[in-house]
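All protein chains but one are shown in place.
Note that the chains take the letters A and B in the order they are written out, and that residue 1 is the start of every chain.
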Amino acid sequence: MIQIRPLFARATLAAALVVGTVSAAEAETIFHRGNGSEPETLDPGLSTGVPEHHIQMDVFEGLVAPGPDSEPIPGVAESWEIGDDGLTYVFHLRENAKWSDGSPVTAEDFVYAWRRLVNPETAADYAYFLWPVRNGKAISEGNAEPEELGVEARDEKTFVVTLEAPAPYFIDMLTHHSTYPVPKAVVEEFGNEWTRPGNIVSNGAFRITEWVPQSHIKAVRNEHFHAADEVKLDAVVYYPTEDREAELRRFRAGELDYTYDVPAQQIPWIQQNMPDQFRNTPYLGTYFYAFNVTAEPFKDNPALRKALALAIDRDILTEKVTQGGEIPAYGWVPPGMEGYQQQQLEWASWTQEQRNEEAKKLFAEAGYGPDNPLTVEILYNTDDNHRKIAIAVAGMWKQVLGDVNATLRNEEWKVYLETRDQLQFQVVRAGWIGDYRDPYTFLSYLRSDIGEQNPSGYKNADYDRLNDESTVETDAEKRMAIMAEAERILLADLPIMPIYFYSQQHMVADHVKGWEPNIMDYHPSRFITVER
Amino acid sequence: MLQQDASAAHPNQPIPGGGAPVVKGRSLWADAWRRLFRNRAAVASMVILGLIVLVCVAGPWFVPYEVDEIFWDAFTAPPSEAHWFGTDANGRDLFIRVLYGGRISLMVGLVATLVSLVIGVTYGATAGYFGGRIDDVMMRVVDMLYSLPFMFFVILLMVFFGRNIVLIFVAIGAVEWLDMARIVRGQTLSLKRKEFIEAAHAGGVSAFNIIRRHIIPNTLGPVVVYMTLTVPKVILLESFLSFLGLGVQEPMTSWGVLISDGATNLEVASWMLIFPAVFLALTLFCLNFIGDGIRDALDPRDR
Partner (left out) sequence: MLSYAIRRLLGAIPTLFLIITIAFFMVRLAPGGPFDSERRLPAEIEANLRAKYNLDDPLVVQYLHYLGDVVRGDFGPSFKYKDFSVNDLIWQGFAISAQIGGLAIAGALILGLAFGTLAALRQNSAADYGVMAAAMTGITIPNFVMAPLLTLVLGIYLGLLPVGGWGQVRHMVLPVVALGLPQIAYVSRMTRASMIEVLRSNYIRTARAKGLPERITILRHAMRAAILPVVSYLGPAAAGIITGSVVIEQIFGIPGVGRHFVQGALNRDYTLVLGVVVFYGALIILFNLIVDLLYGMLDPRVRYD
């Protein structure tokens, strides 16, 4: 154990430094931000989680950036043109786009970052984000060289992308962290330590100066950022706040200005005691239960699936159990998709009594009753909310249908995912959050042919075909109609049972200004001010 | 561990003299009983604990609710006539849940302690009786196991292989037997030089029977003391696992699960913490007092 001594010294030094800076910094405008879990990595090419994305949105900037309301605004690219075939994108980068060390951000930086993302050696989870780009998929499968990726630096400030097929949602995708540029020289010099304070060079509104894992990350204003004079904060500190109760306590004690989340059971208390600081906005996601349609009892049994879907009272679930202003869901694609006609189950407008009647009828038709009770197990991952919903759903089935013996099984996240992937369940709790603001991010989730996701084992050739058609249709209106048709097929088959559309809760302190609610839940710190 | 020999040489063990330990032992035990019953704290504890056990075991038969029954119009309701302890965040009656939780917690405490008792006593008595190389090797193994960060292994077990109540028994029992083995071994070492053991040995009684008939019964005193102190430890351990979200599976519950639920609802629904916490604390109090009482009773020096 030879390495022990120097490392120990470094750790204590880091702790000492932290003590010094925190107390010296009181005079500055600092935004203390609860940020969910500890980031896995700050490398935009390698990270996968939402907490990382929030930091990277502040610290890096892609071709397109999310505005205060999450609508894409020009980022490093000040303008772009799309070819008539929908395949060629030409991005013109701003002259004053700079890295935090003062060097310019060039088209070459994007070429490097994108090739790196799809390079199998990088082993990036999000490599598939660039599969719409020419040769993207082939490269990450090892069938082509990274140099063959359809990207090109036409000159220092012109970046050209060629797609495999038209992808109308491509610009929206560019706010995603996997497409951000990375500083080639720094990455090559420091390897996987390039994101550490002291090493990291970035091109966003803030730059990282401290990182103590499981404690905090501090980023200060980047003077080289092209809009640095519009950034009002001197620094942002991100805290890992996995324990929502603890996060709320820290907010109440004034240690946090903003929370990542709010514990559901505290919402009534908060609404009574600190309603002004409570924010609750719809979020682009659907919470649902998936039936395993590859096995008994749900295989080829749409009547049973429908009976169970009918028998749960979504109003009670959202009002009494989750209590967070969630919207009861009777469709798959959440509201808030521009130009998309939201689809609904035909019984969405019925009363719960009508639904219960129909549910009983279908349940009996499916052959269940006192002589043949239904035994069903609900799988969920360990979490207070999921647990409460599962308890309530099991209770509702038992109450409405009578002869249901519902048991619960909770598994810890990673085990749950494996069980789910192997279809070793009957009913599973799941949720899906859109990657970008287009129905396709939801519809493609339940395709049978892309070998990923799709928790229920659902397979319908028509559904897959309509999905394919939607990716090549360039007429926006027709495309939306195709996707609506796909959703109707899905809702008729009912391999999944929608429960509610997410809403996202935050505590935002009174002195925080410039925070705008939006469906993507993007809140870049560059638009936020703290007026104490 | 060097101090072990010191405690093994404890002067005041139940030391039966001749070949009929049962007769001699009875007077000693009777003596201990008498002292125990003069200890007011211990007697009060036994009464309270008895009541708690009775209520948890028999109570659910008299409560008209199911443990997983949801009252749709009473979510997080404070104590009332219908729900003596109020309801939880899922609208379930807390009284019945505290009773069911008590069954589980008490059972975990009892079964895990028994597991550790069986392993520890057998292991310790064997090592101590055979002595020499066998003892050396067996105690080396115990020393090695002592250095394992056991709690971490228990957490890993729970995280990786799911929340299975049997697994909780086994895992906790496996952690707790080490102390038991050491105590019993120390006792055995001092016992086996006694005449009645040697007499049995000379009389041709097999090693297995000597351990079973003569050694183990004579180590019971300290073992009983240790047991009463292990049960509360195990109950606490289970509640600790529950706090980390690794406890028993819904809709079943335990005091640990109820308390960790209640702790998060402290300000909104204090009854969700108070009732299970009072039951748990009372039980632990009683067990500790009883343990102390038995120890003092077996150890006549007045403490």
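In the analysis below, a residue touches a chain if its C-beta (ideal position, glycine included) is under 8 Å from a C-beta of that chain, and two chains touch if they have at least 3 such contacts.
Since this is a predicted model, take the numbers as computed values, not measurements.
K.L.:
So which of A:I171, A:V212 or A:I489 would be touching the chain we can't see?
P.N.:
A:V212
K.L.:
Given that one chain is not shown, which residue among A:S100, A:S140 or A:N222 touches it?
P.N.:
Among A:S100, A:S140 or A:N222, only A:S140 touches the chain that is not shown.
K.L.:
Which residue numbers on chain B touch the omitted chain?
P.N.:
Residues 1-3, 6, 143-144, 146-153, 155-157, 159-161, 232, 236, 239-240, 243-244, 256, 259-260, 263-264, 266-267, 273, 277, 280-281, 284-285, 288-289, 301, 303 of chain B touch the chain that is not shown.
K.L.:
Taking the full complex into account, what residues of chain A touch the chain not shown?
P.N.:
Residues 1-4, 7-8, 10-12, 14-15, 18-19, 22-23, 37-43, 46, 48, 120-125, 127-128, 140-142, 192-193, 195-196, 212-216, 239-243, 245-246, 249-250, 252-253, 255, 412-419, 421, 450-453 of chain A touch the chain absent from view.
Following the convention adopted for this analysis, only the chains that are shown with their structure count from here on.
K.L.:
How many angstrom lie between the CA centroids of chain A and chain B, rounded to a whole number?
P.N.:
About 47 Å separates the centre of chain A from that of chain B.
K.L.:
Hey, which residues of chain B end up touching chain A in the complex?
P.N.:
Listed in rising order, the residues are 68-70, 72, 75-76, 89-92, 159-160, 162-163, 245, 249-251, 264-265, 267-268.
K.L.:
For the complex, give me every residue of chain A touching chain B.
P.N.:
Per the touch definition, chain A meets chain B at residues 245, 263, 265-266, 268-269, 316, 320-321, 382, 384, 387-388, 390-392, 394-395, 399, 408-412, 415.
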